[in-house]
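Encoded as structure tokens, the structure appears first; notes follow it.
Note that this complex is displayed minus one protein chain, with the remaining chains in position.
Let's turn to subunit A:
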């Protein structure tokens, strides 16, 4: 289902949707772009460069309570279910790389075993994508990893900005639903509109992006160089923080802890939080042995998971080329550069 929305009607569409859902859209908060809740009557511009934090938190929040527990007088623990009751949510301005990352996250959380927490959130969120008419970050490389600035994967709606209007394409039932429910705001698509969409998409592809020439060659090189000393060299400046993975739209590792709120009776919650392969305790054994002892081994894990292991198990890169891990690394560690160095095999 496709339709045209005049630019000045976007606000009205959002207002109508606010009757039944919480709306999020990129906002310039503290000098960075962030998905923020849209207040009644607030203007949404959709001219953002890529948000610092990706859209994954709408399906995989940094903290999820799995259940609550209470143990009284050494009786067996009483558990209370806390499967999330999620408000209907519509997220505007999702870039295609974040959409494609959602496909990867679905693989992890819903294939074989469906994670009820993830699924409950997923069922209630509508991702409205925005095609990138120009690269929203200087480190974009979606094309190299099989994506495109107007990829539809993982999105419910894809909007493309044209002169004074948006082309709005619903891609799923959830997507059709939010377009249909405000049907009178939209106009039919004419042939000229489709020409403009084609043009906008073609121009977008002409912008130069960062690039990796052959993902197959990179995967092969990674396989060959597991034990190479290059990893220590590449990771020499790495400070071992969590920026690259926490900000990655497809990093999905988590930790589970009990958070005790009262000692007697023992009360608390079992919670799942984001975890991070760049932290030292990620692979720490209780013996004290750590198989990924240094930053070199940890960087290797991150790059290989993205560009090799995920390809081996799911036949797709786990990286969608959003560029966040490059832009936000405090010391310039760059997955594109690493892929190229690996492929070319030039190091001492």
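The working rule: contacts are C-beta pairs under 8 Å (C-beta built on N, C-alpha and C of every residue); 3 or more make two chains touch, one makes a residue touch a chain; residues count from 1.
By our rule, contacts and distances are computed from a predicted model.
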Seminar exercise, completed: Of the listed "Sarcosine oxidase, gamma subunit family", "Hydrogenase", "Xanthine dehydrogenase YagR molybdenum-binding subunit" or "Amino acid ABC transporter membrane protein 2, PAAT family", the name UniProt assigns to the chain that isn't shown is "Hydrogenase"
Exercise. Where the complex has a chain not shown, which of A:195, A:255, A:312 or A:344 is the residue touching it?
Worked result: A:255
Problem set entry | Option touching the unshown chain, where A:39, A:116 or A:240 are the choices | A:240
For this session: Among A:206, A:227 or A:281, choose the residue that contacts the chain missing from this document, as touch is defined above.
Result: A:281
Problem set entry | Residue of A:2, A:16, A:34 or A:177 in touch with the missing chain, whole complex considered | A:34
Seminar exercise, completed: For subunit A, residues touching the missing partner are 28-34, 48-49, 52-53, 62-63, 134-135, 137-139, 236-237, 239-243, 246-247, 255, 257, 259, 271, 273-274, 276, 279-282, 284, 286-289, 293-294, 326-334, 336-337
